[in-house]
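For reference, the structure discussed in these notes is given below.
A single protein chain has been removed from this complex, and every other one stays in its place.
Let's look at subunit A:
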Amino acid sequence: MNFSEVFKLSGLLCKFSPDGKYLASCVQYRLVVRDVNTLQIVQLYTCLDQIQHIEWSADSLFILCAMYKRGLVQVWSLEQPEWHCKIDEGSAGLVASCWSPDGRHILNTTEFHLRITVWSLCTKSVSYIKYPKACLQGTTFTRDGRYMALAERRDCKDYVSIFVCSDWQLLRHFDTDTQDLTGIEWAPNGCVLAVWDSCLEYKVLLYSLDGRLLSAYSAYEWSLGIKSVAWSPSSQFLAVGSYDGKVRILNHVTWKMITEFEHPAAINNPKIVVYKEAEKSPQLGLGCLSFPPPRAGAGPLPTSESKYEIASVPVSLQTLKPVTDRANPKIGIGMLAFSPDSYFLATRNDNVPSAVWVWDIQKLRLFAVLEQLSPVRAFQWDPQQPRLAICTGGSRVYLWSPAGCLSVQVPGEGDFAVLSLCWHLSGDSMALLSKDHFCLCFLETEAAVGTACRQLGGHT
């Protein structure tokens, strides 16, 4: 694994272009576009205010930079650096901004979610969508970019509207049987829309593309409900993570639960591999002074190495006792992600924040558990193969694959605290983001490793 040098960054805004050739990053009010292979600066744009959000258009030709405080969106072109576009929402304010799948329309959500304005870069037309719902995931586009689903709320009732992205025509408009809709998401095949309710009621509704209700699923009543939802890339499964610490998998044929995955703090099955991260004690040379060992409360040693040890079953993981009288308690399944081949599902139980559970979907059972030394901040699957990258806010990045796992220290002077990470679409490299910097990590592909071995063989 090779690491690039460290570059400046602000706001964790670092995105690869959809075609994988460029990397856009923000430093305060400047947008820097680099080439992915050489990391040379290709373009440098200056915006009018501190950038809060950047997004590439789907064809990798344009980048939008949103400045919510000023209510401005600026769009830059990669092909024509002198081209500029500025959208001022003025008194309407701006809380969110995103591209449409064709890369020629920008959807701005005004303050208080009063309306969504659809600005066109091709024509002078402007469209308005009223009453969008102010929820976590109110708009979702199909993978092929044809349709957009939007959650709305009128007269204390939830509705979903389906628009055709090519001409913004309203295709379907139907109400949903939810108390307070929190999120909607298209299945990767673009034919089914999953709609789920807020955590006060466990309800998942599945609608077909033409607005028919296919199925409604509710696991239990009264206790806090759904926390996270994820579709499998093959559209065969819908994983629903809830506050009771279980993930329920629904299948696409009957839309009924086929299994539920529990996340207990104690693991007894010997077939499961449990990786525990352990600090490697630093080797002291004979001539070195032996420093007094650091105090227990001093925090993790910044430059110490760590490795994974396989813990023998039964294992009990560290749990966090949540404060019961606060809203949004830290219990339940907060993070869910399927691997790109749908073979694995990675989950995090917020009760046990340092552990990542990896489930085998073929056999529908727990495959491996990784326990880190600090709470897991983010994990993301490699877009090409079942390889999971995890970061915990320390200066290490962790990689897991069915063959094993490893922990890599990010080199560099000082403490590079990895707060987030982002894979390149080819799976060859990964961007590691910290508060003020980012660096690129290049992973050896199998082909590269193979040629290296062959070369070695040739020499000897």
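Here, a contact is a pair of C-beta atoms (placed from the backbone, for glycine too) under 8 Å apart; a residue touches a chain by one contact, two chains touch by 3 or more; residues count from 1.
Note that in this section contacts and distances are computed from a predicted model.
Participant: So which of "Glutathione S-transferase", "tRNA (adenine(58)-N(1))-methyltransferase non-catalytic subunit TRM6", "Ribosome production factor 1" or "SSX family member 2 interacting protein" is the UniProt name of the chain that got left out?
Facilitator: This omitted chain is identified in its UniProt record as "SSX family member 2 interacting protein".
Participant: Looking beyond the chains shown, say which of A:Gln28, A:Thr46 or A:Ser223 touches the absent one.
Facilitator: That would be A:Ser223, which touches the missing chain.
Participant: With the missing chain put back, one of A:Ala92, A:Ala219, A:Leu406 or A:Leu419 would touch it. Which one?
Facilitator: Looking across A:Ala92, A:Ala219, A:Leu406 or A:Leu419, the contact with the absent chain belongs to A:Ala92.
Participant: Write down which of A:Leu44, A:Leu200 or A:Ile310 is the residue touching the left-out chain.
Facilitator: The single option touching the absent chain is A:Leu200.
Participant: Taking the full complex into account, what residues of subunit A touch the chain not shown?
Facilitator: 58-59, 62, 77, 82-93, 102-104, 111-112, 119, 121-124, 126, 146-147, 164, 167, 169, 171, 189-191, 199-200, 208-210, 222-224, 252-253, 324-329
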